[in-house]
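Every protein chain of the complex appears in place save one, which is left out.
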Amino acid sequence: MNPRLRWRKFVSNFMLTMTGVCAVIAVSVLFFILGYLVYHGGASINWNFFTKLPVPVGELGGGMANAIVGSAKLLLLASLFGVPIGFLGGIYLAEFSGSSVAFVVRYAADLLNGVPSIVIGIFAYALTVLPFKHFSAFAGAFALGLMMIPITLRSTEEFLHGVPRALREGSMALGASKWRTIMSVVVPAAYRGIMTAILLALARVAGETAPLLFTAFGNRYWSHGLNEPTASLPVMIFNYAISPYEDWHRQAWAAGLVLLALILIVNIFARAILSRGGTVLR
Amino acid sequence: MATSTTTVPSAGPTAGSRSFLSRLREGDEIARIITFLFAASVVLITLLLVLQLWHDSSLARHKFGLNFFVTQVWDPIAEEFGALPFIYGTLVTAVVSLLLAVPLGIGAAIFLAELAPQKISDILQFFIDLLAAVPSVIYGLLGVFIVVPLMRVYVEPALKQSLGFLALFKGPAYGVGFLTAGIVLAIMVIPYIISVSREVLLSVPRDQREAALALGSTRWESTWKVVVPFARGGIMGSIFLALARALGETMAVTMVIGNSPIVSSSLLSPGYSIAAVIANEFTEATSQIHLQALIELGLVLFLLTFILNGLARLLLVLTAQKGSGMGHV
Partner (left out) sequence: MKRLAGLLLVVLALGGIVLAQNALLINGAGATFPNPIYSKWFDEYHKANPSVAINYQSVGSGAGIKQATDGTVDFGASDGPMSDEQLKAYSDKHGSGILHFPTVLGAVVPTYNIPNVNATLNFTPEALAGIFLGRITKWNDPAIADVNKGVSLPADEIVVVHRSDGSGTTYVFTDYLSKVSDDWKNKVSKGTSVNWPVGLGGKGNEGVTGLVKQTPNSIGYVELIYAANNGIAYGAVKNADGVFMKADLAGVSEAAAGAAKNMPDDFRVSITNAPGKKAYPISTFTWLLIPAKFSDAAKRDALKNFLKWAITDGQKFNEDLKYAKLPKEVVAKELKAIGSIQ
């Protein structure tokens, strides 16, 4: 084996090991965070946590039932609002539009993505709370949905672009209309990446506090329907974490854990139920 | 379809070879219009946001003019407001976070996409996606309880000892500051880079890889010189996502950056960012001019994002290689 080849092989093994190191670092950070949450908040997770309303400090037996339901409501509504816009917009960019329109839309999406969550909250307040003179789950979902759009749109476009031309042309050659091609051939081929992006967008907004403070507000009690202020896990975490009470701190960690579990469940559920048996390409 | 032609419609953007009516009948035109409306709504929303910010900051803009960008003072009582320390802090923390997150993220993505067995790769990805779901408040708290003490007791003194001659590492080691904020941000944005990059790498056609290997390249060479460039567009896209997150992150940053409007060349110095100051002062701001100055800061951040995105896109275009998969920005 000549020395140059030996060197190249060495570089190859070294760099590939380094990538392994990177992955290990990333994953260990996560496990560390999970471990910390479990250690500090695990004790507070009990039946009460999932079924009772919050109680004032010093009293035992309180929980975050309304916040769990509230977060679920908000995330569901936000997805219904943000995902279609991002998804269908991404389809337009990848399949129908000219490059200059695509450039503008992409740019706008990136700008929207960079807006601080608190500014989104202020914007949503002006649009959906002020005119109606009350806070609501709708307003909260609007703010969160806005934040989901850019990731969904950019990723949908990116993964649709990655589908080989041959698939599209094959479908059209068989007589399918463009729309049919898109929905039955192209999207399923890019399905994995798009699903990942949507779940990533969902994960991101699940933990946002600032926009909710101005829109969904918060609620110590059950909120009925979608037009009342509603409690949510991130806001509860925020309120409890900045309090001076050890018990509330533990509950804040526990809530963080529950939020992560919620997202994990949604992830598993979405991939399982909506799976079409993997992509064509692998 | 009396008016249809026999040419195969291209997969590209225009489908002008068939008449409007036939497209309409097959639902294509409706699809095009509907998806266009959705795409346009994104631009509309962004425009609306900018307009709202513009309108709500009019008093401040007229009062301060262009001086806003270079003034270092932020005094709500004397009603003197300047954006410079916040612009500086936002940029510094974003750069530090990307410098840390991009190599780590792409490295991890390469590992997960190319090397790890599929089952393990999927499971690990699941968990990494969870990192994105951790509430920013919790990142902030973990930053305060874990990262800050670590920085103050171990990392920053070590940096000062070894590299203290650089202006970058001068000054007392508080634990909070630009560097710490950059590190916490890096942890927050890494899942986006890993997640999206991995998916893009996985979608690179097998034959690209195999062709490189057939030509005698090592595993690493085929990955780094063929697969990654092919996925360049998508990886850049993930970096855009990460950058946007880093620029706009509020809660976590404000807990670890020290919240002092200081412009300093040292990474160990406490600082401030635009998103952090808005989050800190907006809910308690009482005078109109204070509120409007904060909104103007939001507008400035918009401008910053605009410029940074433009620069990054320029970079992408300038370094585009022939034959790489993505040609669009």
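By letter and in written order, the chains are A and B; residue numbering begins at 1 in each of them.
We take it that a residue touches a chain if its C-beta (ideal position, glycine included) is under 8 Å from a C-beta of that chain, and two chains touch if they have at least 3 such contacts.
Keep in mind that what you see is a predicted model, and the values were worked out from it rather than measured.
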| item | value |
| --- | --- |
| Shown chains touched by the chain that is not drawn here | A, B |
| Residue among A:Leu5, A:Val24, A:Ala43 or A:Val57 that touches the chain left out of view | A:Val57 |
| Chain not shown: contacting residue from A:Leu16, A:Leu37, A:Met64 or A:Leu77 | A:Leu77 |
| Options A:Met18, A:Ala65, A:Leu167 or A:Leu226, residue touching the unrepresented chain | A:Leu226 |
| Where the unshown chain meets chain B, residue by residue | 73-78, 140, 144-145, 148-149, 152, 172, 174-176, 254-255, 258-260, 270, 272, 276-277, 279-287, 290 |
| Chain A residues touching the omitted chain (full complex) | 54-58, 72-73, 76-77, 80, 129-130, 133-135, 213, 217-222, 224-226, 228-229, 239, 241-246, 273-274 |
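Basically, only the chains that are shown with their structure count from here on.
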| item | value |
| --- | --- |
| Between chain A and chain B, centroid-to-centroid distance (C-alpha), Å | 15 |
| Residues of chain B defined as touching chain A within the complex | 8-9, 11, 13-15, 23, 26-28, 30-32, 34-36, 38-43, 45-49, 52-53, 103-108, 110-112, 114-116, 124, 126-138, 141-142, 146, 187, 190-192, 194-196, 199-200, 202-203, 205-206, 218-221, 223-224, 233-234, 237, 240-241, 243-245, 247-251, 274-275, 278-279, 282-283, 295, 298, 301-302, 305-306, 309, 325-326, 328-329 |
| Chain A residues within the chain B interface of the complex | 8-9, 11-13, 15-16, 18-23, 25-27, 29-31, 33-34, 36-37, 84-86, 88-93, 95-99, 101-119, 122-123, 126, 146, 149-151, 153-155, 158-159, 161-162, 164-165, 168-169, 172-173, 177-180, 182, 190, 192-193, 196-197, 199-200, 203-204, 206-210, 213, 233-234, 237-238, 241, 252-253, 256, 259-260, 263-264, 267, 279, 281-282 |
